[in-house]
Every structure is written in C-alpha cells, then in structure tokens.
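Excluded from the complex is one protein chain; the other protein chains are retained at their positions.
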Amino acid sequence: MVRIGVLGCGRIGRVHADSVAVLRGAELARVYDPVEASAREVGERYRAAWTTDVDDVLADESLDGIVVASPTPTHVELLTRAVRAGKAVLCEKPIDLDIGRVDACRTQLGDLTDRVMVGFNRRFDPSFADIRERVAAGEVGALEQLVIISRDPAPPPPAYVATSGGLFRDMMIHDLDMARFFLGDVVAVTALGSNLISREIAQAGDIDGAVVTLRGAGGQLATITNSRRCAFGYDQRLEAFGASGMLIAGNQHPTSVRYSGAERTDAAPPIFEFFLDRYTPAYRAEMAAFVAMIETGTKHSPGFDDGRAALVLADAADRSLRTGTTISLG
Amino acid sequence: MVRIGVLGCGRIGRVHADSVAVLRGAELARVYDPVEASAREVGERYRAAWTTDVDDVLADESLDGIVVASPTPTHVELLTRAVRAGKAVLCEKPIDLDIGRVDACRTQLGDLTDRVMVGFNRRFDPSFADIRERVAAGEVGALEQLVIISRDPAPPPPAYVATSGGLFRDMMIHDLDMARFFLGDVVAVTALGSNLISREIAQAGDIDGAVVTLRGAGGQLATITNSRRCAFGYDQRLEAFGASGMLIAGNQHPTSVRYSGAERTDAAPPIFEFFLDRYTPAYRAEMAAFVAMIETGTKHSPGFDDGRAALVLADAADRSLRTGTTISLG
Amino acid sequence: MVRIGVLGCGRIGRVHADSVAVLRGAELARVYDPVEASAREVGERYRAAWTTDVDDVLADESLDGIVVASPTPTHVELLTRAVRAGKAVLCEKPIDLDIGRVDACRTQLGDLTDRVMVGFNRRFDPSFADIRERVAAGEVGALEQLVIISRDPAPPPPAYVATSGGLFRDMMIHDLDMARFFLGDVVAVTALGSNLISREIAQAGDIDGAVVTLRGAGGQLATITNSRRCAFGYDQRLEAFGASGMLIAGNQHPTSVRYSGAERTDAAPPIFEFFLDRYTPAYRAEMAAFVAMIETGTKHSPGFDDGRAALVLADAADRSLRTGTTISLG
Partner (left out) sequence: MVRIGVLGCGRIGRVHADSVAVLRGAELARVYDPVEASAREVGERYRAAWTTDVDDVLADESLDGIVVASPTPTHVELLTRAVRAGKAVLCEKPIDLDIGRVDACRTQLGDLTDRVMVGFNRRFDPSFADIRERVAAGEVGALEQLVIISRDPAPPPPAYVATSGGLFRDMMIHDLDMARFFLGDVVAVTALGSNLISREIAQAGDIDGAVVTLRGAGGQLATITNSRRCAFGYDQRLEAFGASGMLIAGNQHPTSVRYSGAERTDAAPPIFEFFLDRYTPAYRAEMAAFVAMIETGTKHSPGFDDGRAALVLADAADRSLRTGTTISLG
C-alpha cells in the first residue's frame, strides 16, 4: 500500500485526495492546510490524519509520496523539502512563475528532480493519451500539424489574474505542455493576443484571448487557440494531422442524448462545465501513474524538466507578444 | 439519345421531367396532362412537345420510354398501352391499389412486364443503395436485423387519404419494398396501427402511425416504423445489422453547420422537409437507370413483380392489423 | 450513515458492493456468499464483515438495507425474509421466473412490498433518465413511438441459457421495463423470434434474436429489438418520438477520439464491451436512489409491482411467439 500525503486542501488538493481515496493500492495518510477547517474537512472525509503544520507531513517517515497542491509561490520550497526527505513528489503546475527560481531549484536538486512529477494532468486524459499513443504507433503517419483549442468557461476573478503570471503561464501552459507531448522540442514560438472579453484583465495588463503558433524540431506546425470565456462550457479539443490521416479529440458530453425538433436536429447537451468534471478521469489516471512510478521506482513523467520547458515556452510567447516577432529557441 | 415521354404533369411528373432534362443522353420529347395549363407549363419549361391528348404520346413512334406519372387508377391502362406500343415504361408506385387488377394486368402482359420499371425511387438513394451493396459484399456478415424508420413531415389532406388505399398501400409500400430490397422474399407479416395524430384520418377509417414486423425467408427480422407526422421533417433512416457489423443511413442536412451555445452543443440544422428535397438524387439516379436499361435492353428493376410483391405485403399488413395475427406468406 | 448488507458476491453483487463503497453516506457493513473465497474477497476489499451464513446478515439489526444479488431461484425467499426483518431491499431482476411464485410472494407480503426496490438499473442510466425527464416535461410533446434497440455482445454459455427463463425473461425484461418506464401500462404485446446465431440456444428451445411490439394504454407504439450477439459491443439505444420532437440516446464511447484516413472518416472507437462498463453510472445512481429512499422512508421505485409487470410482459411475449397472435393485457 503506497502512502500519500497531500499539502494543500483547496480545490485541486481535494481532487487529488479524492483520486487517492478511490485508487486501489494507495492510501491517503496525511493532509495539511494552514486553514484548520479545510485540513480537518478533507482529513475527516477520507479518514486521514490532518494538520495545520506542514512539518508534520514532511517528517512522516511512513509516507511514500507527497502531492504539492499549495499556492504556486510555495511550490519550489515544498517540493525541495519533500524530495530531500526522500519522498516522491507530484507537484501541481507551474513549478514557479519565474524561470530563474525554477533553474536554481534544478541546480540545487540535481538528479533528485527525477523524483518529481509535474501535474500536467491532460497528458493522462483518456482521449488525448489515446491520440498520443496512436500517433506514436504510426496510425496517422508522420505528424505534420497539431491544432489545440482550449477555452475556459469564464474568466477568473481579477484578483487571481493579478498574481497568475498571465494567460501564457497560467492557462496556456497546459496547452504548451500538450504541444511538447506531441512535438517534442519546440524551436520557434509566435504569439498574438487579444482583449475582447474583460476590461479588468486588460487593466491588469493581461490578455484574455490568444493564438500561439509553434514549430517543432521536426518542422511540424502547431497552433494553440485560447479564450478566457466560452459560452458553451469548457472547450477542450485537439487535432493531430499526419501524412496518412488525422485523429481528433472532440468535446465530451455528460450523456449521449440528442434532440431533434422543428428548429434543430441532433442537438447534444452542453459539454462539461469546467476542469473538475472534464478531467476527472485524467486526474484519476495521473494519480495512478504517480503511484505506479513510486512502486516501480521509475523516473517520473511528465517530470521537472517538462515543467520547466513549458514555462520556457510561456516566457517565449510573452516575448513574442511584446515584440511582434517569432522567438527562436534551442 | 433516348427519347422520353411523360404522362402526367403533376408534382411527381415534374420531378421526372426535371430528371430527364439534366440527364446526358436522354431527351424529354413529349409531355401529356389533361389540364392544358400543366401540360403547357412543363412542355415549355423543357422545350418539349406538349399535349392534352394521351394518344399523341402513345402513338409517337420516336419515343423509347414512357413515364407513367398520372393518377393511380390510370396506371394499369396506361402502362399496358405503352408497353404494347413497344415502349419501355417507368410506372409510378403503386401499380394499382387492387391486387386483383395487378394480377390481371400481369396475366395479360406476360413477358412484356419485363419492360416495366416500378418507381421505387428509394432503391436509388445513394445512402440506401450504398448499404445494400455493402451488405451484398459481406461487409456486415449475414444480415440478421433490419430497422426502417420512415416518417412524413405532415399528414396528407383528408381528401387524399380517402382514395389513397390507406397507410400501408400509400406510404409504407416504399418501406415494404425497401425491406424486400434487403431481405428478398418475406414469409410473415405482423402489423400494429395507431391513431394519435389526425381525427380526419381516423374518421376515414385509416391509421396515422404503424409498426410492421417482417420475417424474411432466411429468418431475418425487420421492423418498419411509420408516422404521418414528424415535427423535424422527413425522417428517413435505415439500419442493417449483421453477424459482424452494422450500417446505418442517418438523416441528411442541407449544410454541415453545427451550433454550440449555452443551451446545447453540436446542433445540426433541420433535415430535409420532404421527399422532393431528400430524394432528388434518388430520382436522378432512378431515371439514369431507366435510360441505361433502355439502352442495354436489360430487364427492368425494380420491375412489375416487385411492384406486385410490395402490394401483397401491404395487403398482408392490412389483414394482420384487422385480425391481430401474424400473416404467413409463400 | 446508512448501513448496507449484500447477499451474493458474484459479478453483480460486486457491482453493488462497489457502488456502496464509493457512495458518501452509505457503508458496506456485511456481505454474504456461500462460497467462502468469494465472501472473504469482497469483504476484505471493502473492509466489511463477511460470512457464509446468510442468517448472519439477516439477523444483523444494525443494517438498514439489504441487496439481494444471489441466484434468481433464491430471490423470493431472501427478499421475503429481509423485508420481514425490517430491512429495505434492493432485489436484482427478475424477482422470479415464475409469475405464480411472484404473485404468491406479493400476497404474503402485502404492503411490505413497498420496501422492495427491483434492480432495473437502466432507469438510472443518465441518458435514459434524462430522456424520461424531458419527455415528462413535454419537450417532445405527447409521446407517440418508442424504439428500443438492445443487443448483447455475445451469447451467454449454453448452461446459463438452460436456466435463464429464456430471452424474454432474462434479457428483454430490462427493455420491457424500459418500455413501461415510458409508456406506463401496456395493453398489447406481439413477439417475433429468430434463431440465427447459436445452435446451442436453439437446441435449448430458446431464441437468440427477437422483435417485440407493444401498445401502451394511450395508444403509443413501441418496438424492442434484441440480439444475443453484436460484433461492435453492447448496443444500447433508445428513441422517444413525440408530437413535437424526438430524443435519442446513442451508444457511448470510452473516448471522444475520431479517426479520419483514406478509407473512412470520423470513425469512433468501439463502444463499451458490456453492461459493467456501459451501466456503471446507472448502478451508482441506482444505489444512491436506494439509499436516499431508505433515508426518506419513501416507497421504493422501481418497486415490486414493476418487477412483476415486466415479467407479465415477458410471459405475454412468450405466448405471442408461440401462438402467432397479439396478446391483449389489462
């Protein structure tokens, strides 16, 4: 039985606690949150020890793995301490908003970063993972073009935007990782942004829509289209086009019901509202992979360097947006 | 150039005239209708000779084929005269509402019935024809179950219903022929009817909805579901289920546009309103087949005996409805 | 916390144990199976007390509800004892294969049958339940036609068929209940059967394909198409057609991936293999409803009389098949 501790009992911490709870072979042993009510609620729900002192978790020698689901500014410190305490770590994205801090952390930890898995949960989405495997198996021939469309249902609160690191580092980082998941190394980044949705976001100096184009080392082209608002829910699609075919992951509906009437036919219900519904299976599979890596002792994937690489792309997108030029990498 | 004459310039006669006009290798030479305005309008539109005297057409030695698109009670007489005048005939369904008259006609004409094609246009629908070919090619293995759903957008006028021969002979006869197209000989017929739509139809002694179940000689089962009203248009679907797979022909839309919004996603536009739109390609292909048969001298298909067999099934359905028993055939 | 005991730790018993385990507010307290290995395995997996003596469960005063998931011939006795012991009961379908025994049980239990819920899990399938609610809310106008297609991936073992009660009581009973779920009382039943798949099933005197047509008290028509074999998985579809529209529940796929290549486009992956995958959400929702009914003390639904009514329809289908006539009910 793999024993897991969770640092942070907010929205995403609870997702991970839930994933551990339903996973055979894993046990939620300890949870931490500085807010006592949060720590207690999650602890009691899952019959796990709870604490408001993070050291209680880091010092627990019985734990095999630790999930870092605390606020972003605390990620580097907590993952460093956890890894040094001999734990495997699943760290929520991003590792940090500042590439300098990420690089410093990398230098300090050296090979210990092999014990860090970064929470790019979408790699574990059954549809995206299926396409990735089939592309790797040659089902569409050599990959030539990748189209990612990713839209949130509604913009976050202005206060969140201010500290989020901006659309590229906060939202698109998932899509940038997805592009790397398919393309491998990226050699060029071009970004365009727009402010069509939220005056508050514009005032905070951020954009609320964007298109980023990437070129892979193999010459492939990828586009990522983001929007902070989508009237019909959490729009998450991907299209992998290759020399001999194409695989598309469409949106998903809670039922398979279709309506036909005088005004329209075959109408599907709304898609999932947001990531907790859309990506529940992905979070479950991510936790299962984390636990399996602990059991087998293999290097974690997506790892620390994947977390770093996505941030490098987000930074490049930011630079491209500000300069109106394509940014070359590597 | 195959020269065609059309008898009857009503709705369906115009469809056939149109099909001849756009067909390379065929020429609309003469049209007849007892109503001068109708005959003239169609004749002038297609630059064909027009007449209100049917003998003008039947006596025209330059004609190769004649389309009988006049009212049902005149079919037997006109097809008989046309065939005896040496013409190939495309006769609209049904040959007649009375199986006795059909059988008498068959006896009189003997082998001349080989020159008669019956207007079961749906056999030429690109989707249904594709499924028929693929089933014949073994793509779904041995055929086991057939599901036909066929609904009209709105009930016909009461006056029409009174002389129509009833739902089975007027409307379902197309689906009964489609069942024979897939199953071959039918050995048992069971029918249920309903009156949920139109008081006038009930008062005329007819039903406005029905389910008929057929058993083919090979033991296959088929269901036909009919309704005289369908809020979302002309609902025309078919499902062929076999030992190793299934082929479905779904409804068709005038565009490939799909709408997503807060209330629904992927909503398609309404389907085609009625048979003139839905089956235009079928009517075109039917006329092309008729002309090709004239050119090659092959026996016409679907032929006179197919027209007769569908009527036999409609009569059996009627008997099943009245007796509450399965009717065995053959 | 509602405490549940499970009688029978075979395939379906484990499904229910699993549903209790993941349900907040319920606790799997005790499980029974005459085979020690089965009882122990399920008990240990869920940390529940386990036993090979059914009396241990029935005598446990702390239990609120009991799930009867034992072999069909034991259902009547166990549900009777459980209800008399003051428990709410979720009894797997069918209550019994013999309507005489069912009626005798009903007479004996009287109002106690209100404490019995029958395991027609499909009523809780999110797609079917959604259609049922929307039909009730008038979204398609008055319901006129219902089309149910239900095909198993592969025929059961011959030994199972011999004691199954036949296709109507074993397999179609779910669809007959679904028809009642939509139509309410059924007044006429007509059945056709086929033997196209399995020589063993034919030798056992059963059919392996069937079409049953039902008429509701309101004049609506329903068709149920069953097959014991389906090459592409567990084919489970439903179409509710009404005066102003239609709702269809299509098959469901494990991912939203679609493939396009030179031979085909938009190809979806195979559908779910069988009921444990397809109906997992339905089993979960069924258990949640059972627990909620225990908590609120409301009459259970679908109840004992629903279980009886579906069996009456299966018997009528059997009689129709043997006599070639429509069977009138009520």
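Letters A, B and C name the chains as they come in the text, with residue numbers starting at 1 for each one.
Here is the rule we go by: contacts are C-beta pairs under 8 Å (C-beta built on N, C-alpha and C of every residue); 3 or more make two chains touch, one makes a residue touch a chain.
Computed from a predicted model, the values in this text were never measured in an experiment.
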Check: Which one touches the absent chain: A:243, A:262 or A:292?
Finding: A:243
Check: Of B:73, B:184 or B:254, which one is in contact with the hidden chain?
Finding: B:254
Notebook entry, point to check: Among B:19, B:51, B:113 or B:127, which one is in touch with the chain left out?
Noted result: B:127
Item checked: Touch with the omitted chain, as defined above, among B:60, B:77, B:98 or B:139 -> B:139
Note to self: Out of A:112, A:204 or A:221, which residue would touch the omitted chain in the full complex?
What the structure shows: A:221
Check: Which subunit B residues would touch the chain omitted from the figure, given the whole complex?
Finding: 22, 126-127, 130-131, 134, 139-140, 244-252, 254-262, 269
Note to self: Take the complete complex as the reference. Which residues in subunit C touch the chain that isn't displayed?
What the structure shows: 231-233, 251, 253, 259-271
Notebook entry, point to check: Which subunit A residues touch the hidden chain?
Noted result: 141-142, 144-145, 147, 149, 151, 188, 190, 192, 194-197, 209-211, 213, 215, 219-221, 223, 225, 227, 229-232, 235, 239, 241-246, 324-326
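Please note the rule applied: only the chains that are shown with their structure count from here on.
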Check: Which one chain sits nearest the middle, judging by mean Cα positions?
Finding: C
Next item on the list: Considering only mean CA positions as chain centres, point out the chain farthest from subunit B.
Entry: A
Checklist line | Inter-chain centre distance, subunit A versus subunit C - centres from mean C-alpha coordinates, in Å | finding: 40
Check: Centre to centre, by mean C-alpha position, how many angstrom separate subunit A and subunit B?
Finding: 57
Next item on the list: Give the residues of subunit C that touch two or more other chains, as numbers and ranges in rising order.
Entry: 244-246
